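Of the protein chains in this complex, all but one are displayed in their positions.
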Amino acid sequence: MTEAAVSVWQLRWRRLARDRVALGALSVLVLLYVLCFSAAWIELWLDVTGVDTDLMSRFDPIDARHWLGSDEAGRDEFTRILRGGQISLSIGLFAALGSSFVGTVIGAMAGYFRGRVDMVLMRFTDFMLAMPALPVLIILAAIDLTKLGFSQDFVRSGAAGYWRIVLIVTLLGWTTVARLVRAATLSLVEREFVLAARAQGASSLRILWVHVLPNAVTPIIVATTLRMGGVILTESALSFLGVGIQPPSTSWGSMLTNAQELMASNPLLAVYPGAAILLAVIAINFVGDGLQSAFDPRADPH
Amino acid sequence: MHTVYGMTALLETTNLTVSFGDRAGWFRPAREVLAVRSVSLALQAGEVLAVVGESGSGKTTLARALLGLVPIAAGEVRYDGCDTATMTAPQALAMRRSVQMVFQDPFGSLDPRLPVGAIIAEPLDIHRIGNPASRRARVAELMGLVGLPADAAGRYPHQFSGGQRQRIAFARALAPSPRVIIADEPLSALDVSIQSQMLNMAAELRARLGLAYLIISHDLAAVHHIADRVATMYLGRIVEVSDVDALFTRPAHPYTAALLAAVPRIGAGKWVPGAALGGDIPSPLAPPTGCAFHPRCPAASSLCATATPDMRAIRAGHDVACHHPLGTA
Partner (left out) sequence: MGRFLLGRITGAGIVLLLKSFVIFALIGLMPGDPLDLMMNANPETTPEQMAHLRAMYGVDLPITQRYWTWLVAALQGDFGYSRIQHRPVLDIIIPALGNTLILTGAAFVLSTTLAVTLGTIAALKRGTWIDRIINLFAFAGISVPSFWLGLLMIYLFAVRLGWLPAGGMPRPEQGYGGMLAHLAMPVMTLVIVETGGLARYARAAMIEVLSQDYIRTARAKGLTDRRMLVRHALRNALIPVLTLVALQLGGLFSGAALTEAMFAWRGMGRLILEAILGNDYNLALVCLMFVTATILIANICADIAYTWLDPRISLGKRRR
């Protein structure tokens, strides 16, 4: 009985903690986030800048101050990577959370209300799924917001560029979660504990919030994690093509656009940002995979 | 003392019919299952009514229809004299508070993500009874009442045995001080030794709290000691209703008699028509004509295959739907 006296989450955490690969990947990921969001302090400490150009120190070699050298505009490459990471990693987080939120709401409504609601929402999901993703993302990223009535100043601002990417990646990324949540909801509403709540006169909102979603949280968490990796790859591709994050803001993808031109003379400048993307995404995917097996109900002692 | 005519029953159905259907598909016509057919049944305050019948006879559906968990095709359900179809929202909520349900599967009816304390407190939350502190106190009291250990509130359902889980479900049903508990095969998933403990507990609580029970079972022996009255159900219909003693000593419907014959302790040594029940319950998709029991009935006549028998009283407090009730001819 003492062994049994732990919650589901404690069991899951124990299983995850035994998975060395997942734990290693989680540490790498946490470290990446912490480093990137400490960029300003690291710049102070090393007395470098990843933001301002310094034409006197273009293409500096690697040394104690410039851990990865400096780029074509004399900016410190290491801290610039960290600054780019702030954008890439936070977009990954926000857009993945956004997609999960939208997908959860749509999937839960379809699975709970069934019938017409379900049919309309699922046709809509199919509609979204049959989009050639990258071209549509590029169009959405390139849309002229002034044609939608936004002011020039707003459209040119860095924040608009940032949130636009978050928004469009969210808009095209919710379908997987919606399908997972719908499937989970459809089977959960047939379970007797949901009937028990309905017999009490519980509202739909309460049933969804208290009984359905907490029981569907496993696939949601796993899908959100894996989605983060996908978002980071998508953002980097858009920025690389010049329709994502715009200068003076920078992300790992947009750093690669510049580096591409200097490939022949300074290949390392093209290696770092891509390696950062690979590291972040692979860590995320390993964490997602670890969560999936740690949450696998077949491993639960009943 | 049992059926008091002229008085309003606590929970009552008239010609209640529940049908499950699906629309026609591409390769087959629409199907309709009449899971409950024209059932009229009354539960008086404080009494224990058992509904027995083989699996598939519509008992679960009947219980769910009483609580409005499945759509009603025809007939009505009345609580305290009020038709549930025309109740106002506050009336409906009051009924849901007073009529509680215990489900068959103690593993399925408790939310695995909630600690036991939250599960038991759920009716209090939904019906806004008391404040957080009083709810906690009430949960502790209920756990004592059903014999759960005091530290159970913080643990999760998967950490309990089937019997303990059914105690949790029972505590949840008792939480809002109901007048009726509908229990759908509450014991069938439990070991025999635990079954009798649970029965004793249920009987004791009934006496203490003045509860009425509607107990559903496929096992006559299990309800023998606790029921005041027994209704037998076959293919969606109630075929016999009687005081428990009359039913056990003088069953009038051949189906009830067959069920009794299948129970060694009760049936042994008594006169039973034919042997225990042969064959399977027919598909409710295509029920037999006339009396639905006639293909399996040892007493069937040609009339039975064509005419559906109506429910009629053969003595006070003993109704049966059979053309040739036992012990009368």
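We call the chains A and B, going by the order they appear; numbering starts again at 1 in every chain.
To be clear about the criterion, contacts are C-beta pairs under 8 Å (C-beta built on N, C-alpha and C of every residue); 3 or more make two chains touch, one makes a residue touch a chain.
Note that the structure is a prediction, hence the values are computed from the model and not measured.
Colleague: From the listed residues A:Ala95, A:Met109 or A:Val281, report the one that touches the chain absent from this view.
Modeller: Missing-chain contact among the listed residues: A:Val281.
Colleague: Given the contact definition stated above, which residue among A:Val34, A:Ala64, A:Leu148 or A:Leu205 touches the chain not shown here?
Modeller: Within the whole complex, the residue contacting the unshown chain is A:Leu148.
Colleague: At which residues does subunit A meet the chain that is not included here?
Modeller: Residues of subunit A in touch with the missing chain: 123, 126-127, 130-136, 138-140, 142-144, 147-148, 179, 182-183, 186, 229, 233, 236-237, 240-243, 253, 256, 259-260, 263-264, 267, 270-271, 273-274, 277-278, 281-282, 284-286, 289.
Definition applied: only the chains that are shown with their structure count from here on.
Colleague: Averaging only over C-alpha atoms, locate the centres of subunit A and subunit B and give their separation in whole Å.
Modeller: 51
Colleague: Give every residue of subunit A touching subunit B within the complex, in rising order.
Modeller: 1, 4-5, 7-8, 191-193, 195-202, 206, 210-211, 214-215, 300-302
Colleague: Taking the complex as given, what residues does subunit B use to touch subunit A?
Modeller: Going through subunit B, the ones touching subunit A are 64, 67, 69, 92-93, 96-97, 100-101, 103-105, 108-115, 122-123, 126-127, 155-156, 158-159, 169, 172.
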